[in-house]
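Note that this complex is displayed minus one protein chain, with the remaining chains in position.
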Amino acid sequence: MRLGKLYSKDEVIEQFKDGQTIVMGGFGHFGTPERLVDLVLESGVKHLTTISLNSCKAGFGIGRLLSAGVIDKMITSHIGNNREAMEMHASGKLEVEFCPMGTLAERLRAGGSGIAGFYVKTGMGTGIEKGKELHEFNGEMYMLETALKGDVALVRCRAADPLGNLAYHGTNENSNPLVAMNECTVTIADPDMILEIDEIGPDRIVTPGVYVDMVLE
Amino acid sequence: MRLGKLYSKDEVIEQFKDGQTIVMGGFGHFGTPERLVDLVLESGVKHLTTISLNSCKAGFGIGRLLSAGVIDKMITSHIGNNREAMEMHASGKLEVEFCPMGTLAERLRAGGSGIAGFYVKTGMGTGIEKGKELHEFNGEMYMLETALKGDVALVRCRAADPLGNLAYHGTNENSNPLVAMNECTVTIADPDMILEIDEIGPDRIVTPGVYVDMVLE
Amino acid sequence: MDTLNITTSKIDFSKMEPREFIARRVAAMLKPGITVNLGVGIPTMASDFLREGVWVQSENGIIGVGKHAEPGIRKVESYCNASGEEIIPTKGACTFDVNMALGMMRSGRVDATVLGCFEVAENGDLANWTMPGKSPGMGGAMDIICGVPNVIIATRHCNKNGDPKIVKSCSYPLTGVGVVNTIITEYCVMEIRDKHLVLTELRDDITVEELQKITGAPFEVAKDCKEMTIPVPQIVNLYQDFSS
Partner (left out) sequence: MDTLNITTSKIDFSKMEPREFIARRVAAMLKPGITVNLGVGIPTMASDFLREGVWVQSENGIIGVGKHAEPGIRKVESYCNASGEEIIPTKGACTFDVNMALGMMRSGRVDATVLGCFEVAENGDLANWTMPGKSPGMGGAMDIICGVPNVIIATRHCNKNGDPKIVKSCSYPLTGVGVVNTIITEYCVMEIRDKHLVLTELRDDITVEELQKITGAPFEVAKDCKEMTIPVPQIVNLYQDFSS
């Protein structure tokens, strides 16, 4: 019998398929699910779309998938700290859909909490509002941003328990709780440590296990 | 010289004015800022509008303001566990604007994070969508809900530090972090205990001090 | 949401307070491994009778609502359920803000909810938030049912005037449209299938004809309609994976 939501490497690898949209936590090389990136690479899947805050530093997270040539398109807010990403984008080898970081984060949250869309002022007047629905509230114009969902969510966390409850540490938290919330087909956590039930504690758990399908052993 | 954001009873009382909209944390009699309710009553202000999840149990939180006759209007999701509120409402002595609890909570968050409005399915087809803007997303209808803001936010928390960083405990958390986030003129915390700077810890702080104006000593 | 195939024992229903009976029958219906939201009233009573391994979610911000606390055993009340009653959190519980609690339900992360009602109609419509002279409000109910796939109504069969709560069409403002899957009263269990009521369990001290008289809408009797009983709880392992 399985012990809660703890899964082996091989069971996790089975989740990856060609053409999936992968939502990944992390900022720069902080809080990226490196063990899960290993497994994506090991699975040999291709033509991925990724959703992440940025392209990570080369050699970490999304950056490793990029180097392996398995990403067709990135939805992200920033690739400036990864020279390879900048070059692939400039030469047309990589499609990048830019979205402001706060809007992207909010869209991931919306796509994990039954909110279809929301209005923000972010980027009004810059041109990114083109093609979006605009709405006036209290004399100011806002643009409609819609929920974003992926197929597989990859989450890095400090601690997990067998129920899938997760806790984060420092700025390695970054987008990970939002990625974990997002309504993907499968949500997989890569914890630094696996603790016993109740060891994290009710107040310290940030992502309840109800959001998490698998914890990589 | 003032020690951070710690304020005395008298300084807090000065914040209350007739006709204000008070946003208050709490659910039932759990996590209600009772010391701040004392001060609202002591201030003698009247004709308040309150925004809260529910009307609390009689003798607690909003319920005490209600008994004192200082509330003209409540924006809330539930008054069923407070007989006095039910009677005042039924007899026309109290105006109640009902809003589904999740929508209300989300509106408080929106009103504290630069989001003017958002679309949810909550209540579609029940009649509460009347007069609201509807929008179709992926073949389903959603209604537009708008941000809600108050004048004074009253927050109960487990711990505060002199910088105004707050932490919560158990289900006393409920709406308190959302109330603390809400863009009010003044946000006041009622902590069970005041800890030294760094005692709560970076990971355990739920409401950063940047949201909080005053901590009641 | 099937009842587990376990030993059942005969209980003398006539001596049990109807609300407790309903709460016990609801509890027996909830399968270990699921996460269930329990609403104000009879539903929260069910938490005292649940099998281990059933996770109770409450809209005030917790997964892992356990039994009701004995008065006075602790100094600081820090955990409550949807009815605002003090509870003991279970092992493995976690708490969060109400925004996450309701967002979790809107987005379908909670398997089932048990709610009370003023009226429930044969087409699955639910009215439980306002009626002339009595408006408790919707609380989290509207948010809950817009995402939770299995909506169970736990209610007395008739209201205080003796009128049926199960009706052809709701006369009070709706909380949800066509959302109810199952109704549990002190007399029976009914399922709503294709906008019609189907009786699946009936107490042995009431006949189908008697039940029809106190029910405001026609119902079909399921071929495999059973006697309404309360199965004996089963001990389970908290770590167990019930998903398969």
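Each chain carries a letter (A, B and C) given by its place in the written order, and its residues are counted from 1.
By definition in this document, a residue touches a chain if its C-beta (ideal position, glycine included) is under 8 Å from a C-beta of that chain, and two chains touch if they have at least 3 such contacts.
No experiment lies behind these values; they were computed from the predicted model shown.
**Q** Based on the whole complex, identify which of A:V70, A:A105, A:C184 or A:I200 touches the chain you can't see.
**A** A:A105
**Q** Among B:I22, B:L94 or B:I115, which residue is in touch with the absent chain?
**A** Considering all chains, including the one not shown, the answer is B:I115.
**Q** Using the touch definition up top, pick the residue from A:I13, A:L41 or A:M124 that touches the left-out chain.
**A** Considering all chains, including the one not shown, the answer is A:M124.
**Q** Using the document's contact rule, name the residues of subunit B that touch the chain not shown here.
**A** Against the missing chain, subunit B presents residues 1-5, 112-115, 161-163, 165, 181, 183, 197-198, 200, 202-203, 205, 208-211.
**Q** Touching the missing chain, which residues of subunit A?
**A** 27-30, 53-54, 57, 76-81, 86, 89-90, 96, 98, 100-103, 105-106, 109, 120-128, 169-178, 192
The rule is short, and it goes like this: only the chains that are shown with their structure count from here on.
**Q** Indicate the whole-number Å distance between the mean C-alpha point of subunit A and the mean C-alpha point of subunit C.
**A** So the centroids are 36 Å from each other.
**Q** What whole-Å value do you get for the distance between subunit B and subunit C if each is reduced to the mean of its CA atoms?
**A** Comparing mean C-alpha positions, subunit C is 29 Å from subunit B.
**Q** Give the residues of subunit B touching no fewer than two other chains, as numbers and ranges.
**A** 106, 120-122, 169-170, 173 - these are the residues of subunit B that touch more than one other chain.
**Q** Residue numbers in subunit C touching 2 or more other chains?
**A** Within subunit C, the residues that touch at least two other chains are 62, 89, 95-96, 99, 103, 105-106, 146-147.
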